[in-house]
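Complex shown without one protein chain; remaining protein chains in place.
A, B and C label the chains in the order they appear, each numbered from 1.
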Amino acid sequence: MIRTGAGKDPLLRRPFSIHQSIAQGQIQIYFKVVGRGTEILAHVKKGEALSVFGPLGRGFRIAEKSPACLIGGGLGIAPMLFLAKRISQVKKDCSQDLIILGGRSRSEVEPLVADFEQLGLKLACSTDDGSYEMRGYVTDVFKNHDLPADCSVYCCGPEAMMARISAMCKEHHYPCQVSVESVMACGMGACLGCSMPTKSGIYAHVCLDGPVFDAEEMVWNI
Amino acid sequence: MIRTGAGKDPLLRRPFSIHQSIAQGQIQIYFKVVGRGTEILAHVKKGEALSVFGPLGRGFRIAEKSPACLIGGGLGIAPMLFLAKRISQVKKDCSQDLIILGGRSRSEVEPLVADFEQLGLKLACSTDDGSYEMRGYVTDVFKNHDLPADCSVYCCGPEAMMARISAMCKEHHYPCQVSVESVMACGMGACLGCSMPTKSGIYAHVCLDGPVFDAEEMVWNI
Amino acid sequence: MEYLKESDSIPDLRVKIGTLVLDNPVMTASGTFGYAREFEPLMNLRRLGAIIVKGISLHPRAGNPPPRIVETACGMLNAIGLQNVGVERFIKEKMEYLGNLSVPIIVNVLGDSLEEYRQITERLCHCTAVAAIEVNISCPNVKKGGVAFGTDPSMAAAVTKVVKQESTVPVIVKLSPNVTDIVAIAAAVESEGADAVSLINTLIGMAVNLKTRRPELANVIGGLSGPAIKPVALRMVYQVARAVRIPVIGIGGIETAEDALEFMLAGATAIQVGTANFINPRASEEVVEGIGDYALRENLHSIRELIGALKVG
Partner (left out) sequence: MEYLKESDSIPDLRVKIGTLVLDNPVMTASGTFGYAREFEPLMNLRRLGAIIVKGISLHPRAGNPPPRIVETACGMLNAIGLQNVGVERFIKEKMEYLGNLSVPIIVNVLGDSLEEYRQITERLCHCTAVAAIEVNISCPNVKKGGVAFGTDPSMAAAVTKVVKQESTVPVIVKLSPNVTDIVAIAAAVESEGADAVSLINTLIGMAVNLKTRRPELANVIGGLSGPAIKPVALRMVYQVARAVRIPVIGIGGIETAEDALEFMLAGATAIQVGTANFINPRASEEVVEGIGDYALRENLHSIRELIGALKVG
């Protein structure tokens, strides 16, 4: 959670995923300007101090023994680099792992590809308009790849995409984790603002119980 | 009137005097950080755009034929440079003119002296703590100087100081103009927020009828 | 290349308040636009849907001692104290200029008794330049120990009745938000024939200066306006618009066309720009422009399609 300004407006912190972090204590976020807070953030100059509160919540749980398939759509690519790094550190065998990145067009995907390629994992990309690699959705890429039967899927992106991927994983009996978004005020379980309906009938709280959930628990609102 | 930020907070513009201006369209303000708005203003970087609305209101009316005595106390020094320049341009004979500047201590007065000295008018300064030139108030300087009987006084500073100067001018039958402050919202006569009681019993509006008034009209609230 | 075709029709921005047709739904809120003339050099007054002038009373009022305003978080408090020149001087000194603007002029009136409201209405209806009257009922009723007319349905109804009886032009009743049930007040004034309601007037607030240990306003309490109150205003507009059949005019924290359109979705037929005029003197004109652009972009035949079009549930 990051405060984007020092004044009283915008008032609340904004939640972001950690894109990269290094042991020396630097973190990198990758974000899109969608409103006032991100607008201000985009104008922050090198050397300015920001109030950062985190890391918070539960991230992806890496299944160390099973082949991994990481799927990032649009800004859902942001947390995937961090996860891919962790996977390449934690897992012994990454030869069967696959990263699928998708976006609306070239500019949403291409700038990030080099970072992922460094990790040496297999990469497949798509864009809605075909301006970079395959034309289509990440779901198409996912369908086109023959994944190992014991594959684990890690997914972040727009809700509609995650819903589709979840359904496909269910079909193939792949365990699937999704990282979801919600409006947040506190980021620490105090306000109960970030509720998310779950199959069990009670609300989960994205900031504390998530943002990563087992896809099976989710009730998609689409 | 200057907006100190682009957001909704601080909401209102802040009023400032023009310290200097040149024909090419540059203006300079001289200000003190007293709260949030001026704090933000102090951090504005060269080249950043600010929303400025003005000039507004009625400034000093220069009596071209009579010797002038300009008195600036504390931040009341700010509008005096502009006035002194105008006086030196407009008046034929400035030999009897006097500028009195006062402040709490050296740092409030000294940095501005050079600008005034360039104009070639007589200058007398005081500081409350004696750290620069005479120890005392501008009222003391004023008392110590033998001013011509037909002298016009122009004054800006804390209310208490202006009240004292006004009283002294009344005694000596010097016409005196004072530049007063008031909280402002619109700066253009629309909100009626900047009211100031006057001797006539009705409220004057500092932004439109002022900020400069004849000292005689004023009801000092001290 | 795609062939760019002029849209067949420029969207219709007109809205109707009683019998009064406005070119567009944007007005200036009373007390925030002076007597309009102040804004002449800064904007094109003729583009406004209507101009509402500073509240006028039967007799001149001096207003409150300073300080009269103070900034708060995303808002401001004012305690102007209803300063105005009185209806006679208003008619003599301001009406001619206003009458020549060819924009509907709505006069905001206030009083401290029913009789004052009656007399001022009578006097104003003799001026052909008055397009409508907006009745400020947030004023204290002197007979009832200073309780505001607008806080009680029966008193609000009584004022409406008196003004309606006298008026030859549409009557807009401006509601106070400092009430438990604004819908009840709106219903009461509707039942007495109000042609429209406008809301909200300011929320009562206060600010304290810790250094001086004094209230920031000489009057101690004042009216809160600006972006801070927009959520309260939107909620009240939404509730009232669903409960009455007369047009609702939305007011409170409107700075941009987006703000204005949100009020229209919530049920407002027209809106007023208030405090924003102080920050950006062109704010009201920019709202007009922005609404026009939106209607064009969204292919609206008429801006009226938006009124109350909020999708709920």
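Going forward, a contact is a pair of C-beta atoms (placed from the backbone, for glycine too) under 8 Å apart; a residue touches a chain by one contact, two chains touch by 3 or more.
Computed from a predicted structure; not experimentally measured.
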Give me the visible chains that the unshown chain touches, in label order.
-> A, B, C
Cross-chain touch to the chain not pictured, restricted to C:49, C:75, C:170 or C:274, is C:75
Any idea which of C:101, C:206 or C:243 touches the chain not displayed?
-> C:206
Could you please point out the chain C residues that touch the chain left off the display?
-> 72-75, 77, 151-152, 178-181, 203-208, 210, 212-215, 220-221, 224, 226-232, 234-235, 238, 253, 258, 261-263, 265-266, 309-312
Could I get the residues of chain B that touch the absent chain, sorted low to high?
-> 8-9
What residues on chain A make contact with the chain left out of this view?
-> 3, 8-13, 51, 53, 182-197, 201-203
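Rule of thumb we're sticking to: only the chains that are shown with their structure count from here on.
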What graph shape do the protein chains here make by touch: line, ring, star, complete or other?
-> complete
Would you identify the chain whose C-alpha centroid lies closest to the centroid of all protein C-alpha atoms displayed?
-> C
Rounded Å distance between chain B and chain C, as computed from the means of their C-alpha atoms | 37
Chain centre separation (chain A, chain B; CA means) in Å | 58
Centre-of-Cα separation between chain C and chain A, whole angstrom = 47
Residues of chain C engaged with two or more neighbouring chains | 73-74
Residues of chain B that touch two or more other chains: which are they?
-> 8-10
